[in-house]
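See structure below.
With one protein chain withheld, the remaining protein chains of the complex are depicted in position.
Read from first to last, the chains carry the letters A and B; within each, the first residue is number 1.
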Amino acid sequence: MVEFHVDRGSGYPPYLQIGQQVREALRLGWLQPGDRLPTVRDVVATSGVNANTVLKAYRELELAGLVEARQGSGTFVKASLGSAAPEDLDPLREGLAKWVAEARSAGLEDEDIYALVREVLSGGAQ
Amino acid sequence: MNLETTIWLTWRQHRWSVLGVAAIALAAAFALITAEVDQGFVRDSMPITGFYGLIVQLGFGALIGMFWGAPLLARELEDRTYFVAWGQDVTPVEWLRGKVLVLGVLAALLGAVVGAGDGYVGSSSSWSSFEADPLVQAGYAVLGLAVGVLVGLLTRHVVTAIAGTLVFFTLVRVLLAMSVRDYYFPPERVIARWENTPVVPERSLELPGGFVGQDLEPVPSRGDCVSAINESSCMRRANAAIGTYVDYQPIERLTAFRIIEFVLCLLLAAVVLWVAFRLLRNGGAWKPSRSHRRIGVPVAPVSGVAAGAVTDSAAEPAAGAVAVLVAEPEAELGPEPEPDAEPEPGLDPEPDAEPEPEPEPDPDPEPEPEPEPEFEPEPHPQPEPEPEAPDTAHKAPDTAADKADG
């Protein structure tokens, strides 16, 4: 069962934070199609966010085609995200860990690493 | 608020002052009664216990006012617990009515106890012990309570209210005793020619006298005689009068006067309480709490229109295309009330009822006279049943209103 953490200080709207966390869980394989998302009441009771926020997050995920609400029984994961199977992820993760260690030893801080990753992802490296 | 709740709440909140005052009252009554037994009839010396009892008699109304009346509202206002008291389903008016009723009956009973016994003066059926009477003391106690409640509401501060009650109640009481009481009925008069002195019947209350002229009506004293050593012989020499007179109230009127004083106290108390209820209802600064719950439902359709207006205008800045100043929210809200004013033909059920919901429920359900019925029954043997009648009568409109919105 996923548990959501909402960063109240963040400028990122809380309902998007929840949506993002569901997507992340899907990508990482923590949530599989057919899994049930926690009920709105559970999320409210455990993470102290407004029920409307949770509903909004679920609705957004539903619109994105990732989950579906089944009458009376809850919200269920419909599709998986991320094309890679979990077993394919492992070597990649290992490689990245090695790379991060290298970067650290080169004196890069986390912020520098994020910046580098972003730059590479956006194709901005020339 | 039913009687049981009223009694529970009054006892829970005021038990110490109730017990204290009751103890004083009982001790005073004991002192007065035993002092009387000791003596049998009037003597020059007075047992000290009877003297203390007399002091309690003099101050009992003020005592009630200071320790029951004054804190009743002032304590709530000072500690802000009126938010608690008046934030429940029981309305402030019901709340105050209940408390005043319970404490009023109790005060009247204790007053009667204090007034029992002949006191150190010897016999209660004499003008000099006019106030040593259950009825009179009950009247003072109720008046003291009423004065305390009003002063407490006005000052909103317990200590100030206690001091104010003492001053104000004493003033009223002294005024009653000194200038009002003697003339509840027009006095009787004895007239004597110069040779005699006017003599009032035994045990009468002697009032001021003067000179009478030919027609046996009082005449003013001549200017030059006022300063004379012997005013009478001066008047006689000047032939300005044919004799003297003295006014008096015969002893037979004593009981009637006591009843009149009692009723007068109750009327005064009723007026004072009427003012207090009035202020409480119109909210000096504290509007009765849940009263406007009652307008609940009619709001919905009208505000639905307004909500439409809001989301429309809110959509504009979201689009980002139009340059809307940030000060916009205020501007948006300005025109908003308009939909309120325009009765929408489609959603009309009660657009009329909507604009001023507050004044409506207020004046209607309980008109002013409520304070009086609480006290008038007291002279009669059974004080309880009557006050309940107005109670249930008041409840009816309330519950009806509640149903209307639920």
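Going forward, a residue touches a chain if its C-beta (ideal position, glycine included) is under 8 Å from a C-beta of that chain, and two chains touch if they have at least 3 such contacts.
As a working rule, contacts and distances are computed from a predicted model.
A chain of this complex does not appear here, and its UniProt-recorded name among "Heme exporter protein C", "Integral membrane protein", "Sel1 repeat family protein" or "ABC-2 type transport system ATP-binding protein" is "ABC-2 type transport system ATP-binding protein". Considering the whole complex, the hidden chain is in touch with A, B.
Considering the whole complex, the residue from B:Thr5, B:Thr197, B:Ser233 or B:Thr255 that touches the absent chain is B:Thr5.
By the touch definition given at the top, subunit B reaches the unshown chain through residues 1, 5, 8-9, 12-13, 79-81, 83-84, 86-90, 283, 285-293, 295-297, 299-300, 303-304, 306-307, 310, 314, 317-321, 323-326, 328-330, 333-334, 336-337, 340, 355-358, 402, 405.
Although one chain is not displayed, its contacts with subunit A can still be listed: residues 6-17, 40-41, 44-53, 56.
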